Structure formats: structure tokens, C-alpha cells
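Omission of a single protein chain aside, the complex is shown with its protein chains in their original locations.
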Amino acid sequence: MDYQKILNTIESEMNYRDVEGKVASYIPELAKVDPRKFGMHIYCGDKQHFCFGDSDENFSIQSIAKVFSLSMAMILMGEDLWKRVDVEPSGDPFNSLTQLEYEQGVPRNPFINAGALVISDILVAQLEDPKQELLDFVRKITGNPEIDFDKKIAASEKSTGYRNIALVNYMKALGNIKCEVEPIVDFYFNLCSLSMSCKELAQAFMIYANKGKILDTGEEILTPTSVKRINALMQTCGFYDEAGEFSFEVGLPGKSGVGGGIVAIHPDQYSVAVWSPILNHKGNSELGMKALERLTTLSGLSVF
Amino acid sequence: MDYQKILNTIESEMNYRDVEGKVASYIPELAKVDPRKFGMHIYCGDKQHFCFGDSDENFSIQSIAKVFSLSMAMILMGEDLWKRVDVEPSGDPFNSLTQLEYEQGVPRNPFINAGALVISDILVAQLEDPKQELLDFVRKITGNPEIDFDKKIAASEKSTGYRNIALVNYMKALGNIKCEVEPIVDFYFNLCSLSMSCKELAQAFMIYANKGKILDTGEEILTPTSVKRINALMQTCGFYDEAGEFSFEVGLPGKSGVGGGIVAIHPDQYSVAVWSPILNHKGNSELGMKALERLTTLSGLSVF
Amino acid sequence: MDYQKILNTIESEMNYRDVEGKVASYIPELAKVDPRKFGMHIYCGDKQHFCFGDSDENFSIQSIAKVFSLSMAMILMGEDLWKRVDVEPSGDPFNSLTQLEYEQGVPRNPFINAGALVISDILVAQLEDPKQELLDFVRKITGNPEIDFDKKIAASEKSTGYRNIALVNYMKALGNIKCEVEPIVDFYFNLCSLSMSCKELAQAFMIYANKGKILDTGEEILTPTSVKRINALMQTCGFYDEAGEFSFEVGLPGKSGVGGGIVAIHPDQYSVAVWSPILNHKGNSELGMKALERLTTLSGLSVF
Partner (left out) sequence: MDYQKILNTIESEMNYRDVEGKVASYIPELAKVDPRKFGMHIYCGDKQHFCFGDSDENFSIQSIAKVFSLSMAMILMGEDLWKRVDVEPSGDPFNSLTQLEYEQGVPRNPFINAGALVISDILVAQLEDPKQELLDFVRKITGNPEIDFDKKIAASEKSTGYRNIALVNYMKALGNIKCEVEPIVDFYFNLCSLSMSCKELAQAFMIYANKGKILDTGEEILTPTSVKRINALMQTCGFYDEAGEFSFEVGLPGKSGVGGGIVAIHPDQYSVAVWSPILNHKGNSELGMKALERLTTLSGLSVF
């Protein structure tokens, strides 16, 4: 498969001027991003790399990082994790608080905010230095020791993150949070502030396309069963309220973030990351969604 | 792949005595079914058939039939259909009525009851004799002219179907139902009463594994794009509140019914149907779920 | 107390041109009403009558009639009635369907639509000819044998009443409706179509200001305890989502209808009815609310 040709086609077809959405603006730091940024990087199972545009430039990966914290919690807890968080799509963002009450504080899945906060609680409870160990984990699977938090982004999130603090307190009232509120949200806001490039994301997510092993070293980070579970979760819950649409258009497990990044994997074939900061009304990158749809269409490798 | 050996293994491993659920009992006719029934049928892209147990015995396919009515509506309306019904997982069965109000009467997807009722409204509005045309459609794709409704089941549903009648009236108040209530629910209850065997279901669903074409005749019933859409919907919304779990355990697009049937497809490979009437607490066949999990594990052909 | 002087003051102060709301338009028949209509009638415990304006003209009393059907159900069932319907304010119109599900089909109070439909079910189940017996009841307490339904209004309601039909079916699914749907909604739509004048309403409601007895004849229609219960319900639940505001502004038990009528009672003193068809955004007559506020302020007889 000539992936470079496909990427070149995608780059030539797409233009940020054709999209109507807006850059995320709920925190000032994210609103500063240049809407013209556009990059894409494919990392193949045969270790080849293909890319275009701003694929080497760092951006705020936001919710994409929830896949990393989930992976760490699965390594620590295995299947016991699912007593604390469910594995089903959420459907209705509006009702997340009501839903928590029905279900005794157990969030629908690890990718909605409530679920990622429970995962954060687990890591804060079990790890000596959770932020450092998160960095260690991400640096290891990416093969880049310089990946770091964006302190400005983390501080900006924290100063306006009342809804997330409400969620943690509410789940604590319902008995599904063990630690103090402050270290949990501190970890969470740092997690979401991770700054990475498309290339680094593609490298990091190769473990989910490679049955849990780092491609370069062969070291097993996650069991094949854990990888299957994470991929199934990305497939059904990875795109806010647009998982069904993504499943149809792209047909690959993936995860998006409000920083405009999307990462997806084709098991045994490749991992791919794309970045364009303009979001559609459901909070996913408009050009990113289209670029991935073109990738699976042009390569003819969709799941369905 | 020696599918018959895999099926034999599954049959020998599983026993209805090991499961704790119950046969559906909300209508008397369904409660009469023998809980010991168990059958499975695989229909391959190379036209081979494999099966075990009660795979030739008819049962009430219930919600599985929603895939047929959806297919007919897509043929009639194409992409315009998605103005009347959305394509995202529902998440919260409890709130379905509230959700309808938020979203102006547009159901989350065509497989929840509200969505299937809108699809019924569309067919009743556009077809001269919707029940006969439904039978014609199902008989054609199955290759069996004797498939029919189970009139006792349909009557039984109708006599207790107040919740569905409430849904239709509510959506009519919100402007998303065009026809009279009575013919819509008459069509809907007949649709759910369709009586088919595992073998017939596997034959019928082959069009979704074969890019929309009947395998025997090559006739195109649905466009490849429509098939992709339907498969994506089955993947994310086909199992009530257990789509995430099925996606992990089985990893194939599929659809279940409270009669205890489940059908799934592996694109370009096979369609498969399984039947065991004992349901888990989420309303899906317990042995059916396990049998399909074993099938994808033993064949090594899972999606993820 | 010189009530005529107070009424004259109110009439001179108020003008339909000063109000911003609109006449109810959800059914064509109601939309035809002249927005300039304005009348008020006080009926005192000493049998004196005071009035102004269009107080002798009939209008559609709509939800005010729910007080009559509630009274009939209390006569038939006594305190057992409260197993079928609760006595607490509803709070959230939006959630009425969700609320029904939480509370197993038991509506919050007899004045929300769901509650009035349960009351209708009770009357249809227990009375030979419920519509005729309702007319008999209202004619008797009013002392006017010519009060009747407005058949055009009833037909108009019925042709668009899908939300109410949905409610009945939903409660039937939850086990709190005994009769068939059709006679219940037929009774309900006729009930709401009752056509009366301010004078007739003031006469009819005198039983609630007179401990359950018809003032002219002394005949006891309701026990003092039943009257206390009905008055408490009017005080806390009589004004859709504006019961708190009415309780503050007027401080009397009362009931409003979307036809623009409001009736209120001051125990042992008087009953009063006012009519002006222009509604505020919560569905209560704007001038009616103001007129009653002026009445209690000018007479100095507020409850608090």
C-alpha cells in the first residue's frame, strides 16, 4: 500500500478554509492555537513512517491522554477495574450527572469525564508519584524521553475546571472516589495537558495496533486481552457523541481530543494520528474526521 | 477454516443448565418457549453451511427484524433517512422519553424502540402494503418464500404494547410521526413477530457480509455504502445496553432479539446466527453471546 | 368590605394593551378568542354578587375543570384516591414522563395532566355515564342546568392531543390505568372543554369556600376534610409552574386554565373568578393574576 501517495492526496484535497467549526475556546490557552495547522502521520507495522504538514509540531492532546491513563489502570487492576467504571457508550452528555446517580456513581465508560476521573483516582491511590509515572509510561511507549505536560494548559484548565471538581465531589458522595479531591484533579488536568506531535502519538498508539507490544523492542506493555478491551472501548466510546458516525465514516477504533487531534489504529497494520484544531459542533476535529475517512476509503481497509 | 469443528467444540462446551438468566416473559407467547433450545448456523462467503442443534427450528426473531425494516427504509430514502433518526448509541434506556424531548422527537438510532417506530412510520407512509412488502423483502434475501409472521406473537405484543403506543403518540406530538398510530404499531408488532430459523437468519444476513448482494444470485439489494452504515449501526447500537461488551467479547457487527436469537456478520467471510432463549439481565441471549465469543476466539478472526 | 369599589378600581387600572403575552394557540378553537375580553365576578358568603366587564360571557375553562373531576373522585374513593395520585407540587414540567417512571406511574398531583388523566380513569371506571354525571355535578353546584361541553373545543383538543394519549398509554404500561385509553381521553377532552362564565365559576367554587356545602341550599357536597385537601392542593399545585409566585402575589388557593380563566377562594369569605385570555409565559392569565393580586391587596385579606 502506497500510504505516502494516499497522504499526499488527502493533503491536497483538504483545506481549513472549507470547514465551518471553531477552535476550542473554553480555556484561553487552547483558543490561541493557529486554526490553519494541519498534519498527519502514519506508523506502519513494518516500521515505515509516512506524514505530511505539521505532523512534527506539538499540540495539546487533551482527551486522547485518557487512553494512556486507562492503560495504566488496567495494568494495575486488570478486570477488577470494571467494578469502578462501566464499558458502555454514554449516549447523553446532558445527563451525565443524573446517570451517575442512577448507577451509584459508576461512570458509563472510562472516556467520559466522570470515568477518566475515577481512573485518575485509581492511579493517585496506587502510585507513589502518579504524574511522573504517567510521563514515564508515555515516554517509554513513544520512545521519546522529552514528552511533557504543558504547565500553562494545565493551570488554565484548573482555573476553570469547576464542572470536573463537581463530578469528583459528587462521586465521592456516592462512594466511588477514594482519594482527596485536589490530587485527583491535579493529576487529571496535567494528564489532559500532555503535549505531543502527530508522529509521537502514532508511535505511542502502535502498542494498540501491535497486540500490546512496543514495535521497536518487542516488550509487552499490555496483554492482548487488555488491548482488545481498549480498542473495543475506543470503537464504541472514543468520539464523545459521534462514535456512531465515526464508526461508519472511518470504521477504526480511535480517540479524539478537543485540541483537534485524532488518533486511530488498524490492528496489525498501522497507527495514525491527525491534527487540525477546528472542531465540529460535537467537539471532534472536522478535517481530522475527513482525513481519516479518506484514508480508510482510499486504502480500502475499512472494518465493515 | 474448519468451522464445523469450531461449532462442534462450542456445542460440547455450552450447556443451558450453566446459565442463570430467564426466558423473556413480558408476553405469554414468548414465555412458553423451551429454555433448552440451542442452535447455531454459519453461512460462508463460499456458500458452505455449518450448523448444530436446533438451527432449523423457527423462533421469534423480535428486534433482529429491525435490521430488515431499516434496510427497506434506506432503499426508499437514502441519506435523507438520518433527518428522522440519529445514528448514535443510546446509553440510557431509562431516559428514552426524556431524550426524545431534548432531541425534538428524533430517536438516537433505528434500533431502540422509538427509532424502529419512526422507521415503521416511514414504511407505512411510502408503501402500498407494508406488511406484504416486508415479507417479500425478507423472503427474497433469505431465498425462502414461506417466511411469515407469527400471528399469535403479534397479537400478544399488541395487547400489552402500551409503552410503544405511548412512544408513537409522543413523537407524533413532537412532529416526527406522519401516519396514524394504529397502522404503525400494527406494522411494528408484526415486524417483531417474524418467525425464522438460525439457518434462515444466516442466509438473510449474508447481504450485510456480501456488500449488499444476494450471494446466490448476485443481485444488489443495498449499496455498499448502505451496508457499511448498517454494519456500523449494528456494531455500536445492536445490543441494547451491552453494545460495548459485545464489541469487546465478539468484535463483530450484530443484532440480538429478546426471543434469544443473535445474528452477526464478518464482512466478506460469513454470517452467523445463534439461538438460545435464556436471556441475561440486559436482555441478550446468554449462551448466544458466549457462543459468538468462542467462535471469534477459536477462529482468530476478531476485528480488534 | 366594599367589593364593588375594589372591582371598579381593578377594572379602571388594568388594560389588555399593557400585557405582552399571547392567547393560547395550540388548538385553533382557543386561538379565535378575542384578546380584549376581561371580566371578574365575586360571590360572597353573604350571597352578595359583585362583577365587572365580560363576567357573564362563557369561555373554555380548561384545567379549572380538573377541580370538579377531582372532587367527584374524592366523593367516590375518599383517602384511597391518594394511592393512585400524589399530593405534592411537580416542579419540573419538562420531566413529567421521567417522573412517572421513577414513581411507578403515580403522578405528582391531580392537576398535572398525568394526574387528571388518572382521575379521569377512576371516573370512567366507576360511573355509568361519566360525562353526564360530570355535567350533573357541575350544574348542581353552580345552580345552572344549562352548563355544557363545547363540542368544537373537545374535538379540536382530541385531534391534536397526542401527548395526553401518550401519557395514558405510558401509565397503562406502568399499571396505573385500568380502563381503555379511548373513553378516558374522550372524558378528559370533554372535561377541559366545559364552557362557563366568571359568574358561574364563582358560584360553583363557593362550595370550596363554604366547607363543602352549596351556599343556597346548605346541601353538603364534600366533607370539610375533603375541601381542606382540595384547597391545599390548589394552593401548592394550582398554577402550573407558578404556584410559588401566585402564593406570594395572591395568597389564596386557586386554579387557572389556558382559556385565560382563574378562580380562587377565600375560605368563609368569597369565591372569585376572573377572565382575560392573554397568557404569560408560564400559561396563566396575565391580567387575571394581576387582578387577583390587587383584590387581596386592596381588601387587605391575604393569607400571609
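Chains here go by letter, A, B and C, matching the order in which they are written, and residues are numbered from 1 within each.
Operating definition for what follows: contacts are C-beta pairs under 8 Å (C-beta built on N, C-alpha and C of every residue); 3 or more make two chains touch, one makes a residue touch a chain.
Since this is a predicted model, take the numbers as computed values, not measurements.
Visitor: Give the labels of the shown chains that the missing chain contacts, considering the complete complex.
Guide: In the entire complex, chains touched by the missing one are A, C.
Visitor: Thinking of the whole complex, not just what is shown, which of A:Glu13, A:Asp34, A:Asp80 or A:Glu101 touches the missing chain?
Guide: Once the missing chain is taken into account, the touching residue is A:Glu101.
Visitor: Out of C:Glu11, C:Glu220 or C:Asp241, which is the one that touches the chain we can't see?
Guide: C:Asp241
Visitor: Considering the complete complex, identify which of C:Asn109, C:Thr142, C:Asn169 or C:Ser276 is in touch with the unshown chain.
Guide: Per the contact definition at the top, the residue touching the missing chain is C:Asn109.
Visitor: Quick one: which of A:Met1, A:Ala125, A:Ile165 or A:Leu301 touches the chain that's been left out?
Guide: A:Ile165
Visitor: Residue-wise, where is subunit A in contact with the chain that is not depicted?
Guide: 94-95, 97-98, 101, 162-163, 165-170, 172-173, 181
Visitor: Mind listing the subunit C residues that contact the chain we can't see here?
Guide: 86-92, 94-95, 98-99, 102, 108-109, 227-229, 231-233, 235-237, 241-245, 247-248, 251, 253, 267, 302-304
Methods note: only the chains that are shown with their structure count from here on.
Visitor: Quick one: point me to the chain whose Cα centre is farthest from that of subunit B.
Guide: C
Visitor: Which one chain sits nearest the middle, judging by mean Cα positions?
Guide: B
Visitor: Nearest whole angstrom, what separates the Cα centre of subunit A from the Cα centre of subunit C?
Guide: Whole-Å distance between the two chain centres: 56.
Visitor: Report the inter-chain centroid distance for subunit A and subunit B in whole angstrom, where each centroid is the mean of the CA atoms.
Guide: Once rounded, the distance between the two centres reads 32 Å.
Visitor: Can you list every residue of subunit B that touches 2 or more other chains, as numbers and ranges?
Guide: 94-95, 98
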